[in-house]
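Accompanying notes for the structure given below.
Excluded from the complex is one protein chain; the other protein chains are retained at their positions.
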Amino acid sequence: MEDFVFELEFKVRDYECDIQGVVNNSVYQNYLEHTRHEYLKSLNIDFAELAERGIFLMVKRVEIDYQRPLKSGDSFISVLRMERISQLRFGFVQHIYRLPDKKLMVKGLVIGTSVNKRGRPELPEELIKVWGFE
Amino acid sequence: MEDFVFELEFKVRDYECDIQGVVNNSVYQNYLEHTRHEYLKSLNIDFAELAERGIFLMVKRVEIDYQRPLKSGDSFISVLRMERISQLRFGFVQHIYRLPDKKLMVKGLVIGTSVNKRGRPELPEELIKVWGFE
Amino acid sequence: MEDFVFELEFKVRDYECDIQGVVNNSVYQNYLEHTRHEYLKSLNIDFAELAERGIFLMVKRVEIDYQRPLKSGDSFISVLRMERISQLRFGFVQHIYRLPDKKLMVKGLVIGTSVNKRGRPELPEELIKVWGFE
Partner (left out) sequence: MEDFVFELEFKVRDYECDIQGVVNNSVYQNYLEHTRHEYLKSLNIDFAELAERGIFLMVKRVEIDYQRPLKSGDSFISVLRMERISQLRFGFVQHIYRLPDKKLMVKGLVIGTSVNKRGRPELPEELIKVWGFE
């Protein structure tokens, strides 16, 4: 696996599967979001505290490639690394691998930005630092 | 049908169905909640405005009887009437009927209460009035 | 805690929380369902294999008491024990306790039955045995 910086293990829950007996396509966004939020917590990045200072993180774009479907009973790990997209945009590169065979199931790129109180893009110093974006 | 005071029409969405090809049991709670919220809006009962005055509505108990399963492609109506449960508790009696045959699919009773700023149960006058609970 | 026979640990995911900042009422049904399915798997009760033999397990009724709301970041355990409701109905008694303080958040009773190929209620011997219902 490429140099991912965070990983989280999950197990498919039956209510996440649809008529085809596989995880519904939209549910992968739930997995990816939960992974990002746990990653940010692991860095002590606190949405609420940022919001109080007038910094709002938001998702601007999501790209998901579906390689193979997860099924009822599958376990998997969701991994993540950061990528600078532009001066003001950051990307979460996120992969999902089935366990135990480590087959790549889903690849995602989630592009975010942060906006200040006046609605203008502004990437706070602490994020630039923690993500090694200088 | 019994004397229901509100109704809302829905159509099953495929992502709401599970491996068995029927609407997942938990999704009926989504249908029932959406029906209650639309009903309250139709009465001009505004959660946000109540909250500002320190009145918080909350669900204390849910009872759902599953009679027949809704399937992909089904349309249905969700109907509602109020019932006073006790001095401080009110009940939403909620049924779901499939269309067009009006078969009863699900029966629900959702019991709520309201709490004031000090965390004490308090049913505001406007709810008692609008629900005919005097 | 009462004599529960199965437990599963969870962590609240942010997408499960609603505008009030707490886990949406319907999501507890997801937690309870996942707990039941994992419990049945732990007993080697296989839905698919039962279905092939013409035995279908289904939920007939759900009762949920909401005591306290789970919030973003909360961990909890979901525990379960069986109760015979009638000749043909079985109940899953399910509690959710927040961690680490073990406060009771939600109490559920989920009543199921099983039906044979001819649509008639029939509780298979292996379930009667495994649940100690003789």
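For reference, chains read A, B and C in written order, and residue numbers begin at 1 within each chain.
One rule holds for everything that comes next: a residue touches a chain if its C-beta (ideal position, glycine included) is under 8 Å from a C-beta of that chain, and two chains touch if they have at least 3 such contacts.
This is a predicted model, so every value here is computed, not measured.
Touching the missing chain, out of A:Val59, A:Ile85 or A:Val115, is residue A:Val59. When the whole complex is considered, the residue among C:Ser26, C:Gln94 or C:Thr113 that touches the unshown chain is C:Ser26. Mapped onto chain A, the interface with the missing chain covers residues 24-27, 29-30, 33, 58-66. Think of the hidden chain as still there; on chain B it touches residues 13-15, 30, 33-34, 37, 41, 73. The set of chain C residues touching the chain not shown comprises 14-15, 17-19, 21, 24, 26, 72.
Just so it is clear, only the chains that are shown with their structure count from here on.
When chain A is laid over chain C using CA atoms, the rotation angle comes to 180 degrees (nearest 5).
Interface note: chain B and chain C, two copies of one sequence, contact each other through mostly matching residue numbers (shared numbers exceed half of all numbers used).
Seen from the C-alpha centroid of chain A, the farthest chain centroid is that of B. Ranked by how close its C-alpha mean sits to the mean of all protein C-alpha atoms, the top chain is C. Distance between chain centres (mean CA atoms), chain A to chain B: 34 Å. Measuring from the averaged C-alpha position of chain A to that of chain C gives a distance of 30 Å. Between chain B and chain C, the centres computed from C-alpha atoms are 23 Å apart. Looking at chain B, one finds that residues 24, 26 touch two or more other chains.
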